[in-house]
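Below are the structure tokens for one structure; questions will follow.
Removed: one protein chain of the complex. Kept in place: all other protein chains.
For chain A:
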Amino acid sequence: MSLPTDSDESEEELWVISKEISLPSTPRSSRSSPALGPFPFPSSLSSSRPSPRPIIASTCNSASDPTIRLATVLENLPLTYNTETKLLERTKSLGVRQRNVENEQGAAVAADQAVESPEDGSTPKFKRGHMRRSSYESAEIQLNFARRRTPNANKKISSQVSDVLSASSSLNSLSHSLGGCSLVTPSTSGDPSTSSAMDTDFVDLSREKIDECANESVDQSASSSEENAQFLPKTVNGKKQFFLFSKNPFSRGKDASPNSGWKLFGSNKNKEHQGALMHTTGLILEGRPSNLPAKSEEEAEKHRKLYQDLLEQNKRKEEKLLKEKKQASIAQKRLEEQAAAACRSWTEQILPKWDKMKDSKRCHELWWQGLPPKVRGKVWPLAIGNELGITEEIYKLHLNQAITHLAEDELQKGAPISTLHRYINMITLDASRTFPKMGIFQKGGPYYEHLLRLLGAYVCYRPDIGYVQSMSFIAAIILLQMEPFSAFVAFSNLLHRPLQIAFFGVKQLEITQYFIAYDRYFEQELPDLHKHFDKINLRPDLYLIDWIYPIYAKSLPLDVTCRIWDVYLKDGEEFLFNAALGILKMHQTELLSMDFEDALRFLTHLPEQLQAAQLFRHIETFVRKNHGGSKAKRKTFAQILSEVTEQINSGVLSIENLMNGGSNDLSTLKMSRSVSGFVADLLSPTEEQQQNIPQVVADCLTVTN
């Protein structure tokens, strides 16, 4: 709502009207302080709907002219609600050009919106939003004033208000240009009055409606920084009360900086804080109760100064907050834009021409940055492929078998006879222990059945492999990305990769190759840490098994896991070992100072807040080097692995050798002491032959701190 403000001549009269309140004399100063923003509503008040009433200051532009003091203050003219136009209008008797002013102020929009608010007369709730935009000093004062008085001094106030009313009515009749005062009363008596501004009818004008309008107006006029507002505290319990609203008390602060505008409170963050502040700061400007000696001029000045300081402080704080918020939102926006752009690239350029694009540089770059979650469900199956040629028929066949078995399993409790039944039992048991914190794979969760069926279909499809613990994690990750059939194809083919065949089949020789290769690679890339681990005898199997089997799903946060999968599915098993070294390198400093127990605990319970970006920077140092093709004599993991494989295949190592005491063979394979312990155990063939483990090997088996 904008109201006309004309001259300072009315100031004197306003003084009369608002004698209860001390009025600051400079308008400009006071509005500059956002700190005032939220004014405090004591709980009693806020629950009894305090009513903010915005007034738009028209004078900001002219603010530099000290003569137009009143103008800036903006006065609250008595308003009525016109049910036909649904507008708040000045009472006719006052005859003011409300519309013009609105236009002039560019706040018309806000005002219009404001008046469109429902007029159902329902109790308007106090809206949080309005404070940050329009609350300001005068409201503060008014509120404090009112709050102090209302609860126990209704009658007194009424009479006071009556006095004021008469005063202001005469005032109004004298001059239309008067800034004015507003009188509002909570009323059940309904209709807005358009008659005399100051008579009881007016006073009775429907408060709720005004309040609503005011609220709305404030909420929607955020753009207007030159807005003025006043808040009309309401009474408790619907008792009729009169409140006097005068011009902004702060507007009197003559010495305040002329350039500060009616800055409204842009931030809603520290509302409460500000509210609390207002509470006391506003009070300081009030005069003392009549039974106490009045403030001296000096004191009043001091108080004003104090107040200004506080306002300034808060303003600065708020500006800072605002700035930070802005920066954060810009950064966020940039990220979102990047993600959206990446998503577009994937869906519009790469996916439609997959065969052509999949090896392009652009595609690889985007891939390294992590697939957009939306795209994973499409890209992963493409990256995994379907070497096994699984068709929908094959899937359905095994799925139906699985469903039958799953049902039987529930019927005949316990005593699983067949291997298949045992697998089904294990699957049921492990499903609820898969990502337990997510709560979606547990019995009753949305993915529980899907998980059972996927794993069930797989054991029916590959009874030779069956279910192996940690498969449930892999299945769960895949199910999160795609539909059951695609998931089955992806899952089966993924488990058909060499590393998975070796690990899930617990093929001792193959696993041995991986571990020896990892050991050498680790030694080559992070020699210090490798040495340390060897010294404390931290065998790689103690953490690597936990990482590799579920493809990091159990150890890393879900988003990081997915990013590792992104690259793993494209680049193959080598990446998993690079990722392992990436994790180690990322925490190298800490790990170097840890003993066996701490290091093991750390590696098997990696920090939950581990950041993908940071991790990938570390992994990159291993990956990029390999791509570089530099003449560095460093070997890639793949090269090392093939060396090891060659050695082993040439007969250096075999279960038979070990059984026959071929310890020399083992020792010719270069590996660290720590890994040899594991390898020796792994390769020991059967329980009966434990005694045959060569002494040399057995000596390596110590586990120490």
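As a convention for this text, contacts are C-beta pairs under 8 Å (C-beta built on N, C-alpha and C of every residue); 3 or more make two chains touch, one makes a residue touch a chain; residues count from 1.
Throughout what follows, contacts and distances are computed from a predicted model.
> What does the UniProt entry say the missing chain is called, choosing from "Rab small monomeric GTPase", "EKC/KEOPS complex subunit BUD32", "Ras-related protein Rab-14" or "Rad60/SUMO-like domain-containing protein"?
The chain we cannot see is recorded in UniProt as "Ras-related protein Rab-14".
> Touching the hidden chain in the complete assembly: which of A:310, A:350, A:363 or A:426 does that?
Hidden-chain contact among the options goes to A:426.
> Using the touch definition from the top, which of A:360, A:400 or A:469 touches the missing chain?
If we include the chain that is not displayed, A:469 is the one touching it.
> Out of A:508, A:524, A:588 or A:647, which residue would touch the omitted chain in the full complex?
Answering carefully, the residue with contact to the hidden chain is A:508.
> Can you say which of A:346, A:549 or A:637 touches the chain missing from this structure?
A:549
> Which residues does chain A use to touch the chain missing from this display?
Looking at chain A, the ones touching the missing chain are residues 414-416, 425-426, 429-430, 433-437, 466, 468-470, 472-473, 506, 508, 511, 541-542, 545-546, 549-550, 554, 597, 600-601, 604, 677-678, 681-682, 684, 687-688, 690-691, 695, 698-699, 701-705.
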